[in-house]
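Notes for the one structure printed next.
Yeah, one chain of the complex is gone here, protein chain that is, but the others are all in their spots.
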Amino acid sequence: MWWYLLKRLALSVVIILLAVAALFLMLHSIPGDPVSIALGPRATPEVQAAYAAKMHLDKPLYYQFLIFAGNVLQGDLGSDVFSNRSVALTLSEQLPYTIALAVAALGWAALVGIPLGCLSAIRPNSWLDRITGIISVGTIAVPSFLVSIWAILLFSITLRWLPVIGAGEEGDILSQLRHLILPAFAVGLGWVGYLARMVRASMLEVMGENYIRSARAFGLRPRTIVFRYALKVAILPTITLIGVGFGGLLSGTVFAEIIFSRPGVGKIIYDMVLARNFPVVQGAVLVTIALYVVVTLIADLMVSWLDPRVRESL
Amino acid sequence: MTALLDIRSLNVDFRTPRGRVHALRDVSLQVPKGKIVGVVGESGSGKSTVIWTVTRLLAANGVVESGEAIFDGQDLLTYPEPRMQEVRGEKVSMVFQDPMTSQSPVLSYGQQMTDILYRRPEPDAEKMRRAVEMMRRVGIPDPESRIAQYPHQFSGGMRQRAGIAMALLMDPMLLVADEPTTALDVTMEAQIIHLIRELQREFEATIMVVSHNLGLIAELCDEVVVMYAGEVVEHGDVRDIFYRAAHPYTRALLECDPAREMTRTRLLPVIPGDIPDLHIKPTGCVFAPRCPKAMVVCRERQPDAHTLEGGHATRCHLLDPGLAEGPVAQAEHTAPEAVSEGPRSSGAPLLEVDHLSVRFRIMGALKARVKGVQEPFVDAVLNASLTLKRGETLGLVGESGSGKTTLGRAVLGLAEAHLGNVTFEGRDVLGLSPAAFKPLRRDMAMMFQDPVGSLSPRQTVRALVTEPFEIHGLSKGRLDEEAERLCDMVRLPLNFLSRYPHELSGGQARRVGVARALALNPKLIIADEPTAGLDVSVQGEILNLMGELQREHGLGYLIISHNLPVVRHISDKLAIMYLGRLVERGDSEAIFARPAHPYTEALVGGVPQPDPDKRRALVSIEGEVPSLASRPSGCEFHTRCKYATERCRAERPGDTVLGDGRIVTCHHPLTD
Partner (left out) sequence: MNPSDIPAPAPDPVRTGAAERAYSVRREKLILFLRNPQGMLGLFLVIMFFASAIFAPVFATHDPLTMDIPNRLSGPTADHWAGTDQLGRDTYTRVLYGGRVALEVAAIGVSVSLVIGLVLGMVAGFGPTWLDNLLLLIFDAIRSFPTVILALAAVALLGPSLKLVLAIVIVTSIPSYARLARTSTLALKRTEFILAERSLGASTPRILARHIMPNVIGPLLILSAMDVPVVVTIEAGLSFLGLGVQPPTASWGTVLNEGYLIIRDTPWMVIAGGIPLVLTTLGFTFLGEALRDIFDPKLRKGR
């Protein structure tokens, strides 16, 4: 177990470092002089030189990278070009909104999708299975940004049930929740179908295994067979899928944050890209990648903890 | 005599995209209380379908067309599912073929066994105590702690013991065992047969065993039902079946079993032809197309059941009244005439393996360092030496994990050797680069274990058999001729050339494998389990073909197998392997007649005899093969050897040469 944990952690760190390096190189391939971008065209040469020295722009590339990587590891993501505010601080304000949205979306999708998948796997080709199949494909077929737009059209503009813009009043939980409903619905909808189909497929596969037939041959209750013997195995690939698919979920939150004008990491990236405020973009991208890596790590560890075959061999 | 289970005129179909397969037709059989009944048949006989029909666990496309399964006075086939669920486990329980896949991988044995006891109104602690008791009863050491373990932590034999414990937990009225030993090695098989017999006596259980293994049926059963292509062709007392078989299929099947022939014949009896296509209901006798005694009436009309004395009954037109021949008391010996034994082996050694060792890395270098493991390797082959002459057959025998396959692969450079030498025709071949080895591959060919799986799935038979020529840039433009020549040689009809591997039966695929191996006229063929995956009636065909080709072309064979009876029929010499070491080498007859190593003795004694009067009272060998990662000290066999002494535990034995030239690696060879 410890060996696996160690290996998996090392891998995560390497992936984050690779991402940091890629970002660093990308930023350095920006056409134009970073100093004049940062300070504008009218800065005096002295001010420019001072800025370059402060940002280590006069040093060789690898040196800049080491400083950059070192700062990142210390949690220093640089500062806003315009306001000189700490990027880390800005992001720490935005991150909770994104996490809340992601958790809400994934949560409702799992609560609906996993039971749906189980039910349709228990009776394949029943009417429930067919309806679930149609719902699944239907929800997968509509991209999340389209769901967002259509949801606004239906629930906010036509029916006027729910608010469109923003994340709600600060401190007002009820208002915040009301503002969370539509974005979470939009981001999670595709996942309902995705999870239902995934669970159904892996349940069907497990239900065909010899040990399920043995359990039936020993006369166990269908309930016990489904939940203890089948689901316990079938859920494992689903957990891995959630981990891997989390990147896609984050893409969904970016669209939702932009369309619903919600604060969040995605919205920040979008706004700052348009404003060419690179330190913030860079920091925010790093934070999202780190988030993704952490989630896949958790998913992997959960799977290996739940499966005794893996648990022992580690 | 009351039958606990009485199956009457059962007809079962399977719906497939190509129409219905009539898997069981008019199957009737009885399982009397307190008896062990064996259902024997080759693949496709429908023997397993009978079990799944009775337990109502047929695959979703299975349809019971008609028939009854009267169990304890009531027809199981009419039960609604909840009531059937009460019967399963409680009254009818099962032992499965492959314990690895038939036990939940994510639940501990304790959990699985208390689950089975869910109907008992007693506290969990009491259920656990029962489970531990049953585990102890089936011979699992230290059951108190092992019950918390998972199936993957048990060895194959222990898993099957646990499977039997689970089946017996509810003290069922009927125990159904589906090929209970097929996934196990010979020595484990003997132990499980012994265990089932003991438990049957103790629990006075009624048991139905389904198997293709005649030896197991003869050792275990009181009554036998013989099935062929979805029909019961004969049933009766075990002695009636084995000594006075009346149906030509039963007789042929018994003759085909190589374990039955005590003399070395070199040519094995076979049943020509294939099992019929069950999409079409046969009009006449289902065995008629393959029957050596088929008459006109056999193809026209289905035979009636004829009852002989003592409940022995069969379905065959040969027993029709008014037929001149009458009941055939003795099997007509279709066994072929003995082959003249000329001077087969001659000259200089073809292949010499000298102190060969092969090791596998079990963990990465970094992990080994972190974990403080000095030697992150296991030795699959240790210090093995062999000599094979031209035209000679050497049988390499061992249980699974003995390293026999690895040895064969290392000779061909398909596994990397660690130490030692391999010379082929006097030339050192070990460690040659793939390019330098390539010309040698024309002279050294290999046949692989899985007949279908060793053929590239998206290639036609034509492409497969001509591929050796393409690889070696030979016979350009004459590939079609070569393909036809090879097909003729292995007696494969020419229209098979356009088939794909998945459209071939095991025997046909094996022929393609033989053709590929022979394509370039090699001098040496290494055959890994040449009869694996083949039915008894087909095994003989392949072995006969291989023998014939050997006589024609003077081939040297290295035959790797766990199947001792098969190997003894075709080998001139034997080498017995245990835990990567050769423990006994020498002349095949001599080794069989007087095994000198205790392990060889155990292997020879471990084969169940297809003869109900030769049941063994004792298990020939206890325990299981130790893990390669933790080799026992001294003689590696001492943990299971009944002759082991202090010296065996402390000191590794050297090679002893016996009077007849045999080499035995043992401190105390059995030489009396």
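Order as written gives the chain letters A and B; numbering starts at 1 within each chain.
Going forward, a contact is a pair of C-beta atoms (placed from the backbone, for glycine too) under 8 Å apart; a residue touches a chain by one contact, two chains touch by 3 or more.
Since this is a predicted model, take the numbers as computed values, not measurements.
When the missing chain is restored to the complex, the residue among A:78, A:124 or A:143 that touches it is A:143. In the complete complex, the hidden chain is touched by one of A:72, A:119, A:152 or A:299, namely A:152. Screening B:468, B:547 or B:595 against the full complex identifies B:468 as the residue touching the chain left out. Residue B:454 is the one among B:400, B:454, B:505 or B:645 that touches the chain missing from this view. Hidden from this view is one chain, which touches chain A at 11, 14-15, 18-19, 22-23, 26-27, 29-30, 137-138, 140-143, 145-146, 149-150, 152-153, 157-158, 198, 201-202, 204-205, 237, 244, 247-248, 250-251, 254-255, 258-259, 266, 269-270, 273, 276, 278, 281, 285, 288-289, 292-293, 296. In the full complex, the hidden chain is touched by chain B at residues 17-18, 409, 412, 414, 434, 437-438, 441-442, 445-446, 448-450, 453-459, 467-468, 471-472, 493, 495-500, 503, 513, 516.
To be clear about the criterion, only the chains that are shown with their structure count from here on.
Rounded to whole angstrom units, the spacing between the C-alpha centres of chain A and chain B is 52.
For chain A in complex with chain B, the touching residues are 3, 6, 209-211, 213-222, 224, 228-229, 232-233, 306-309, 312. Note for the complex: chain B touches chain A at residues 55, 57, 85-90, 93-94, 96, 98, 101-108, 115-116, 118-119, 150, 152-153, 166-167, 170, 367, 370-371.
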